[in-house]
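On to chain A.
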Amino acid sequence: MSASAQTQMRNLQGNHACALAAVAAGCRFYAGYPITPSSEIAERMAGELPQVGGVFIQMEDEIASIGAVLGASIGGVKAMTATSGPGFSLKQENLGYAMGAEIPCVVIDVMRGGPSTGMPTRPSQGDVMQARWGSHGDTVVIALVPDSVAEIYSQTIRAFNLSEQLRVPVVVLIDEIIGHLVETVAVPAPESLTLIDRKWADSPVDTFKPYAINGDDVPPMPRPGAGYRTHTTGLTHGEDGFPTQDPVLVAPMMDRILGKLERHRDLVDCFEAIDCEDAEILVVAYGITARAARRAVRRAREQGLRAGLFRPVTLWPFPEQALRSAAASAKTVLVPEMNAGQLCWEVERVCAGTPIARLNRVDGEVITPQQIEQQIMDLAAHE
Partner candidate 1 sequence: MSSAEHSDFEIRDYLRTDLFPHFMCPGCGHGIALRALLWALHELGISMDKLALVSGIGCSGRTAAYVDTNTMHVTHGRPLAFATGLKLARPDLEVVVITGDGDCLAIGGNHLIHACRRNLDLTCVMLNNEVYGMTGGQVSPTTSNDRFTTTTPLGNHEPVFDACELAAAAGASLVGREITLQTPSLKDLFRAALSHRGFSFVEVISDCTEIFGRKNDLGNSTEMILKQKSAIRPESYGNVVDQPFRPGNWSTGILARNERPEYGTNYREHIAAKLAVAVKGHR
Partner candidate 2 sequence: MSRSSHSTAVAEHHDNALRDSAVATNVLVVGVGGQGVIMVSKVIALLCQQHQLQVKQSEVHGMAKRGGVVFSHVRFGEQVYSPTIPTGEADVILALEWAEGLRWLRYLNPHTGTFIADTQQIVPPFACCNRQPGGLSGYDQLTANEIRSQLPGTLALDAGGIAAELGNSKAANTVLLGALSTALEFPVEDWQSLIAAAVPPQTVEVNRRAFTTGREWALNPPASNAAESVTPVVLEPVRAPAELEITEAWCKGCDICVKVCPERCLLLNEREVVEISDPAACTGCRLCEWLCPDFAIRIHIQTVEAQV
Partner candidate 3 sequence: MAQLDNSSSVAVAFETESDGPIAPEAPANVLALMGNDAIARGAWEAGVRVAAAYPGTPSTEILEAVATYPAEDIQAQWSPNEKVACDVAIGASFGGVRALVAMKHVGLNVASDSLMSQTYIGVNGGLVLVVCDDPGMHSSQNEQDTRLLGRFAQVPVLEPADAQEALDFTRIAFDLSEQFDSPVIVRSTTRLSHCRSLVRIGERREVPPRGFCEDPVKNVMIPGHARQRHPVVLARDGAVQKYLATSDLIRWERGETSVGVITLGPAYTYVKEVLPGASVLKLGVSYPLAEKVVREFCDAVERVIVVEELEPFIEHELHALGIEAQGKAFFPRIGEFSPEIVRNGFRQAGVLPGSVENLADAELGIEPLARPPVLCAGCPHITTYMAMRALDARVSGDIGCYTLAAVEPLKAIDTCVAMGSSIGVAVGLAKAGTETKPIVATIGDSTFLHSGIPPLMDAVYNQADITVLLLDNQTIAMTGGQNHPGTGITLRGEPTYRVDFEELIRSLGVQSIKAVDSYNVGAFYQACRDAIEYRGVSVVISNRPCVLDPVKIKGPSLQVEAAGCTACQACMNLGCPALTWGEQRYEGRYKVTVDEALCMGCTLCVQVCPSDCIRPVVAQAHQ
């Protein structure tokens, strides 16, 4: 088989890459509601899914969309929805349901500017905290932040894998700029992909406990129709899946669910650390901002400054350990974000004691390499 047959170089828009990756990852159900700047994902899915025997449906709203996705996933089909800020807000309750009931699903949030309806066609990174804390109660969620079209492709596939593997909702936060960016992507051959399916229950029906706490943080899922006849609920439940408010039963279950990502850091964590070993000025950036930061850090180094870049790809759970070691030598940490300051608080917490500088932009424009470079220069000058 020729190399070209294995990997196909394609010029793809970020949103299209996301859709293609989802299909490649085994997604066979998409439900969504049109919203700028994510709509191309739905459009592409509408074309792709029927060809692979999947189902595309445009629902009446975003709530219905995530509901349908969860329904499909309960049915055993990998499912996804895509939206943008306002729609993402609407999905939060059901995302919480997916967390509590441990239903795999992938939600793409192509972030756009501003609170409320904001700037639908302009970029921002305003949803990063919503992705972590958007739902009520304690949440457990994975958020991935690709910085390129190629990474949209790979992280979308990874999103499905993680979701299936850990039975958590996985949010892929895409900057509007990348979503609408057309880049060349090396699309791997399907057979070369590592695709992970959730564990299916195969133990005897009589004794099966859908939420067993037995050391394995991720219990196998019962497939409807296979005879398990289990109950799925958003209420706190015992190992049998039925509602309970007994603290003796609730505590270990919450501990398992809320702690399972922490215990699977090896699977979850993903970051990029550039020139961090000796970095005195550490830039922590993600998404499109990281691309600007990468150039800024390179320019700073070229100018003799000991600058480094830490780029979380898995934003949530936050790669604390990795950042802490990346920031070991840092005297200052700079957090440029296309928001009024969100991830900086998490960085400040992790890098406690190290001064944190912020570079924020909420005017619908991207942060440029020059801005970051300038800030690095300024920080260096102040030392």
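Assume a residue touches a chain if its C-beta (ideal position, glycine included) is under 8 Å from a C-beta of that chain, and two chains touch if they have at least 3 such contacts; residues count from 1.
Quick note on selection: all candidates are chains of the complex that A comes from, given by their letters.
Source: prediction; values computed, not measured.
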Only one of these touches chain A in the complex, so go through 1, 2 or 3 and give me its number. 1
As the complex stands, chain A meets candidate 1 at residues 28-29, 31, 50-51, 55, 57, 59-61, 63-77, 79, 93-94, 97, 224-235, 242-243
